[in-house]
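A short worksheet on the structure shown next.
Excluded from the complex is one protein chain; the other protein chains are retained at their positions.
And then subunit A:
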Amino acid sequence: MSAISRSREKWVLLFPAILVLSLITVLPFLQTVWTSFTDAEITAREQQVNWIGLENYIWALTDPDFLEALGRTMYFTAVSVGLEGVLGIAVALLLNQKFRGRWFLRVIIILPWAVPTIVNAVAWRLIYHPDYGALNSLLLQLGFIDSYTSWLGDPDRALNMVILADVWKNFPLVAYIALAAMQTIPGDLLKAAAIEGAGAWKRFRSITLPWIIGPMLVVLILRTIEAFRVFDIIYVMTRGGPSDGTKTASFYVYQEYFSYLRSGSGASYAVVVAGISAVLILAYYAGIRRDQRGA
């Protein structure tokens, strides 16, 4: 078979996948980008859609509330993904040890991740409830608080409480990937290191962590993208309140579209959020490539 026909064959085989991908992601994305340069609105009437250049972007990037929301979203992303990484690896280390009932723990640890986000959000909203929430009752009985507290009532605390709910749901994914990666570490390597006198921390730093860093970066990329576009857990738990303290960037996209009905402007907010996600992804990729070159 000649090189040309092989290359043609490659394209023929890839064609269905490319077609589907174009229809469900590329086209809608291009349409969103196009809309973001227009004054389109959601209306049931005839409308003349005009090209207005960068006006929507200038509007979005001079909107002090949206800029605040971007900062809030970055905080949410950094803290929740950071905690998920640390907690995930710690739990994986535990589950990688030999002890009675390990298989049982390995099974139930995945449960939070299996719960749909909406259900998780409703559950945590009840846990945090100021009058009959389980958290208040637990902390009161343990003597940590004197009276019931309004966990989602203060803007700064509310964001941290939502992060906690998000971490609880998502750390099992990180833990599972870390555990899978740890199981491929040859046992001899760790034993030899122990015989050579390397302590637990030294073994973790020099053998385990470098071994699992590749898969970790992949799962953390996924989590970063998801965390940066966070919407559903916030919509259910706080609706952006109190006093906009938990309103993230995606919430503004939704609001511009469905509450204020400005689809052109909403599209520009969406493109800004997507653009920042793209930058974060590129940064991770750079990290992975450096890691691979180093290995």
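The rule is short, and it goes like this: a contact is a pair of C-beta atoms (placed from the backbone, for glycine too) under 8 Å apart; a residue touches a chain by one contact, two chains touch by 3 or more; residues count from 1.
Convention: contacts and distances are computed from a predicted model.
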Could you tell me which of "Cytochrome bo(3) ubiquinol oxidase subunit 3", "TusA-related sulfurtransferase", "Membrane protein" or "Extracellular solute-binding protein" is the UniProt name of the chain missing from the displayed complex? "Extracellular solute-binding protein"
Which one, A:F15, A:W51 or A:F258, makes contact with the chain that was left out? A:F258
Tell me, which residues in subunit A touch the chain that this view leaves out? 41-45, 59, 65, 130-131, 150, 152-155, 239-244, 255, 258-262, 265
